[in-house]
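Missing here is one protein chain; the remaining ones are kept as they sit in the complex.
Naming follows writing order (A, B and C), and every chain is counted from residue 1.
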Amino acid sequence: MFLILILLAVAVAALSGLPGILLRRSDDGGERISAISMVCAACVGLVGAAGGLLGYGGKPLALVWPAVGGGSVGLDALSAFFLVPVFLIGGLGAVYGLGYWPHCRHPVSGRRLRFFWGMLVAGMALLVVARHAMIFLLGWEIMALSAFFLVTAEGHRIASRQAGWIYLISTHVSVLALFALFAIWRHVTGSFAMTPVAPQTLGQGVTALCMVLVLVGFGLKAGVMPLHFWLPGAHANAPSHVSAIMSGVVIKTGVYGMIRWSALLPDVPVAWGALILLLGALSGVLGVLFALGQHDFKRLLAYHSVENIGIILMGFGVALLGRAMNRPEWVTLGFGACLLHVWNHSLFKPLLFFCAGAVMQVTGTRQMDRLGGLAKRMPWTAAAFFVGAVAICGLPPLNGFVSEWLLYLGLLKGAVGTAGGALAALVGVPTLALIGALALACFVKVMGTVFLGAPRTQSAADAREVSRLELVPMAVLVAGCALIGVFPSAVAFALDAATGCWLQSTGATAIPVAQTVPLGVISLLALLLLACVAGIFWRMRIKEVVTAARRSLSWDCGYARPDARMQYTAGSFARTLVLIFRGVLRPADHPPQVTKLFPVPTRAYSHVDDAVLDRVLMPAGRKVEEGFAWFHRFHRGLTQHYVLYVLVILLILMCTLFPFKNLFAFVFDRRGGGTSVCSSAGKQTLAPPGAPRAQMPYTYMATLSPGNQAAHRNHGRPFTERAGTPALPTAYA
Amino acid sequence: MSMAPLFLIFPAVAAVLAALIPSNRWRPWLLPVAGTLHAALTGVALVRPEPLSPTAWLALDPLGKVILLVVSLLFLCCSYYAAGYLRSRSEQPNRVFCICLLFFLSTASLVAWSRHLGLMWVAVEGLTLVTAPLIFFNHTQQSIEATWKYMVVGSVGIALALLGTFFLAYSAQHAGHGASLMVSDLLQHAPALSKPWLHAAFVLLLVGYGTKMGLAPMHTWKPDAYGEAPCVVGALLSGGVTSCAFLALLRAYHISVAAGEVAYVCRLLLFMGLLSMATASLFMVGQRDMKRMLAYSSVEHMGILVLGLGLGAPALFGTLLHVVNNGLTKGVLFLSAGNIHRAYHSKSTEQVSGAMQRVPLSGTLFFLGFLAITGSPPFGPFISEFLILNGAFRSGRMVVGALFLVLLLIVFIGMGATVLKIVQGRPSIAARKTSYRDTVLSGAPILALLVLVLLIGVILPAPLAALINDAVRYLEGQP
Amino acid sequence: MSNFFNPILVVVLLLNLFVLGTSRITSVIRGVAIQGALIGMLPLLLPGHVSRGAFLMAVLTIVLKGVVIPVMMNRALRDVEIKREVEPVIGFQASVILGALGAVWALLFAGRLPLTEAHADSLVVPASLATVLTGFILLITRFKALTQVMGYLVLENGVFIFGMLLVQAMPLVVEMGALLDLFVAVFVICIIVNHINRAFSTLDTRQLASLKE
Partner (left out) sequence: MLETLIHIAVLLLLPPLLPGVIAKTKAWFAGRTGPSVFQPYYDIVKCLQRSWVLSETTTWIFWAGPIITLAATLLAGLMVPLGRAAAPIAFTGDLILFAYLFALARFFTTSAALDTGSAFEGMGAAREVTFGCLSEPALFFAFMVLAKISGTLSLTPMLHAPATAFAAGITAPLMLILIGLFIVLLAETCRVPVDDPNTHLELTMIHEAMILDHSGPLYGIILYGSAMKMLVLGSMVLQVLLAFLPEREMLRGPLFLVLLVLLAVVIGIVESVMARLKMLHVPYLLISALLFCSFAFILLIR
């Protein structure tokens, strides 16, 4: 009964920050308490998740939310799979926070931050195990709001306030979409229970509607391309471990939502698989392209989250296609790639953000062009970042490669197989290749400008390595990346379990990954590669020769003393690529102003603004606000106007007494017809007798007691039928 | 022996006492006493209901119970808050203020108790009259202007309501049963009522009592009055007066539904509801004055109530629950806004920022109240708004549901921008210097209200659920 | 219905037009006072014996609407030495025409509403609706605070006229309550008017437009 462990972990995590809040401001015991309890919660939760993956999840428990009269939680392989990153990063981040956001330096914001950190983890865990739409919504909102408080931890900075505000709007939009989704779900299935409907029960219309809401509601959270606008700002301005958990785990809950609800809707048409594949490709390419244009370390990483979500969605799209076209092989590979990349991304993205945080902490800047040469000054951080970079570029022998490999195979098997699959591959494979190459370019740029070369500023030159509290979490994540990269077969069982869980509603059975692709060979070759490198090192007796090597200046085309300012900057490194894709990126250039006869020193710079937020939403928002302001003229403070409004609305409503078709009679035949006219007007829209009464008890019982499902069933009909026979005449509807 | 007279008399007696007490310092303490007593009486009246005799003018039917509960709870918290508030405003003579507050209590109870539409009208009008001096408390030019607008627009509306009441009576008279305004008679003869008169009566009552509720476009007095009145008055207006007016509207709705006019009535209600929500959202975006923003939020929620009513049976439970939620949450918002106002000596976002630092408790409560009122789980309004949305879909009105969501979103954006400007950031130097600090009297009542709202959201207390369920069944005409 | 009923209502209608047409606040006050007194008489003219309640009502109404309120108004007017012009938004002729149109609409509209045999051919409904509309027009088109109070009174008169159709339905208490409320309302408004005058040293409501979006 591992579910109990999960609930225990949720409780502990939720309460972890409370002592810190209650303790005095001067007392720094709170941070230790919260960190320790978070780690305990993480361990317990991970054990529980492992149990769930091994199939010991047990039966769903009733966790009743009295106000909505129901609620249950359950632990199946899919939930367990997503619980792993939640608890892993939740624990590691808490430890990292001890070094990165210590109580001594942030006495006020620190306490709030630790409290909401616990709430965030608890909320995510809750929504992942929820088996009842309202519980899901509860966990979702707890997560969303605590994430808001975490993002605005540095509320005194205008940028972080702005980012938090945009995040709050977007998350509210997604919540409203979920309101609609759940209301419809409740309406067609008759209950809030998240149990799969039997195939062919919902009409195409309802399925499509649900999928649209799923895409909007969960896509916003996941940061799929057109809906990603909140993501870069929020992730860049949050404290780094918050950025880590947000882009490593929080956005995955969006993916989880899509997966879970697609599991509940067994017959999702092929078109949706294709659409999701396209969306994935779009956000993959655009995400990495916009990342290329950034100079802000953390903004760049944030855009890479968009890219990776794109890759995950591509896998999911392939899986959906496979499920709809009944090709178990695609399902295995696509879904396997999707899930494995979820894990991988939640390993290497937090790793990268931890490193970024360490860099920020010691240099105090996020601008890459003000850094450089840090590999000499903080070697461990640099090494960790190096591993993370190799992993996120999907290069062997690390974990990123394995998931992308699975995805490639899924797409290529499609290409080899059917015409439809070939089309999918036509979109997917080159896109994936492009994404890989661009990501490589991007991370070489980051490595080069931040960690390699010579320091560009004094602050970078003075950098020192960060404390162990921050290095240990990085080390754990590095180990994770390496483990999955070298021994992918070790996690195959988890993928198989989750895939089977996803396919349950359709009744199909999943083929194990290991039977589809030779995972063993991958680990073999990874080892071989490492062996080659090690062999060459050994043959060259690398340590001695390097220590013995003569040192000199870098060759700089004959300059006697090359200067750090002569190095290639991040901007210039990516320049050519940005220009090749200028159609999408629209870089804003600010060339140097050469004014006088003897020009003063000047600077040139160029930046890439976000396509959606800065070019569409912001201007549109301003326009809308102006439009609204236009209406203020109706509220000019004159009592006369106000009374006039009363009169006007009175007369308008009076008109409804006499339907317009009767105006003629109204004017000309004075007496007599009146009554008949009106009563007929009354009759025309008379409700079916007793219709409201018939529904009344349902109003209360259905919403407040989990019982009398029978009463619900007669509402378990799709809209296409219902809309035709509404209980009340659909006036204004 | 009905306990109705008690409800009406003892506040009046308290008012007389308040008139007699000379001390400006001790007089306000009458308010908590009266509030507590009233709450206790309400408790008794709710747990030990008297049989509903059809001939009694003063009786507590399920609808009345809900409203009485809201008013009593809200007044209880506001009275304690007011005691602290008036102590800090000792320079201002508060005799009239206290008297009017106490009369407010008795008239509001009268509205809840009266089963005779004429009497109910008298009570609502009385409510208007006793609240006017409350708005006028600060004696500034703006407060005069606000009171003036409140009186003029409100009186016009109330006059129309009277005309509507007459129409209703005449529709009964026309039907051949003697013209009566007893709710029970009207319900009994409902099917026979003359339709044209009934329709006209409903329109007039909708506009008339709608003016008191503050439905657009009759809401125009609202931002001014709420903006200029002391916050405790704002809370009572937006939580109490509106609920009473809504009760009057409920009666009209009840009779029309009993008369089988549900289709016609629902059409009007949906229209007015959406109109109000839309208007509120229009004026909320870019709103700089926090109290005016709260006023528009009140307009929006009146719209939600009317909309829920217009959705008919499927949404009734949600609607009546939302009456309670709205009343209590508005209390949270107005009272905490009052504290912020006192801390900054300003209610405009140009001066007010960083409330969470300057007045941590009030600032946090204000923000939580914002989250609650915009329907974030697990607060009460989430439940009721979600049920209303559910009702929209269940009654097959997809477009209404969609519009509802869109308007909620716009309102959230508009309101959130202002609220965040207020609670986040750094307080100005001037604001740090002011004397106000959060005290028990100024914080605890708000906290209590918020806890209530949270309680409704987390464990919808069974008694409350039963109460509302009775009301729904009553509206549906089932015994 | 008695034979005096409709003639009085006609006079009331004419008074509406007069009130709309006149340019002096004093005459407006006078007109409204007369209208109030006339309406106060109506209950006495109802068929059947006049109950004590009805008599009491009538007397009270006449005293309040015909005497007390006008006196209050005149006092207020005297306190605030303002020029006597009404200052309409639209010209007097226009207001009169509007009023006339309103009366026509009231007649048409009332035609749609079925009456019982007893009131088959009385002018009560159109008269009351027309008076209500007149009140609205006054409220909307006049700038002086006092004239707006007048508008409110006229509006109330209109409602009161309709009450004639169901005196026997309306219990005395309610009638009294309504009357009391009306009186207190006017009283409160007068107080406010005084405050306005003291604070703004004018009764021009255009000065009362500082609260706006």
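Quick notes
Methods note: a contact is a pair of C-beta atoms (placed from the backbone, for glycine too) under 8 Å apart; a residue touches a chain by one contact, two chains touch by 3 or more.
Small disclaimer: the values here were computed from a predicted structure and weren't measured.
Remark: the absent chain touches shown chains A in the intact complex.
Of A:Ala198, A:Met540 or A:Ala588, it is A:Met540 that touches the chain left out of the display. From the options A:Gly93, A:Gly155, A:Gly219 or A:Gly372, the residue with contact to the chain not on display is A:Gly372.
Check A:Met1, A:Ala198, A:Val521 or A:Ile652 against the missing chain and you find that the one touching it is A:Val521. Between the chain not shown and the residues A:Trp405, A:Phe487, A:Trp502 or A:Tyr642, the one that touches is A:Trp405. Of A:Ala490, A:Leu529 or A:Ala588, it is A:Leu529 that touches the chain left out of the display.
Take subunit A: the residues that touch the chain left off the picture are 372-373, 375-376, 379, 382, 386, 390, 393-396, 401, 404-405, 408-409, 412-413, 415-416, 419, 422-423, 425-426, 429-430, 432-434, 436-438, 440-441, 443-445, 447-449, 452-454, 517-518, 521-522, 525, 528-529, 532-533, 536-537, 540, 542, 545-546, 548-557, 562, 564, 566-568, 572-577, 580.
Convention: only the chains that are shown with their structure count from here on.
Measuring from the average of all protein CA coordinates, the nearest chain centre is that of B.
Averaging Cα atoms per chain gives one point for each, and the point farthest from that of subunit B is the centre of A.
A comparison of the B-C and A-C interfaces places the larger number of contacting C-beta pairs at B-C. Here the CA centre of subunit A is 40 Å from the CA centre of subunit B.
Measuring from the averaged C-alpha position of subunit B to that of subunit C gives a distance of 30 Å. As a whole-number value, the distance joining the C-alpha centres of subunit A and subunit C reads 65 Å. In subunit C, the residues touching two or more other chains are 112-114, 136, 139, 148, 205, 208-211, 213.
Residue positions of subunit A touching 2 or more other chains: 632, 635, 637, 639, 643, 654, 657, 674-675, 678. Within the complex formed with subunit C, the subunit A residues making contact are 632, 635-640, 643-644, 647, 654, 657-658, 666-667, 670-671, 674-675, 677-678.
Residue ranges of subunit B in contact with subunit C, taken from their complex: 116, 118-119, 121-122, 125-126, 128-129, 132-133, 136, 141-142, 144-149, 151-152, 155-156, 159, 162-163, 166-167, 169-170, 172-174, 178-181, 194, 196-197, 200, 223-224, 227-228, 283. Within the complex, the subunit C residues that touch subunit B are 112-116, 128, 132, 136, 139, 145, 148, 152, 155-156, 158-159, 162-163, 165-166, 168-171, 173-174, 177-178, 181, 184-185, 188-189, 192, 195-196, 199-200, 205, 208-211, 213.
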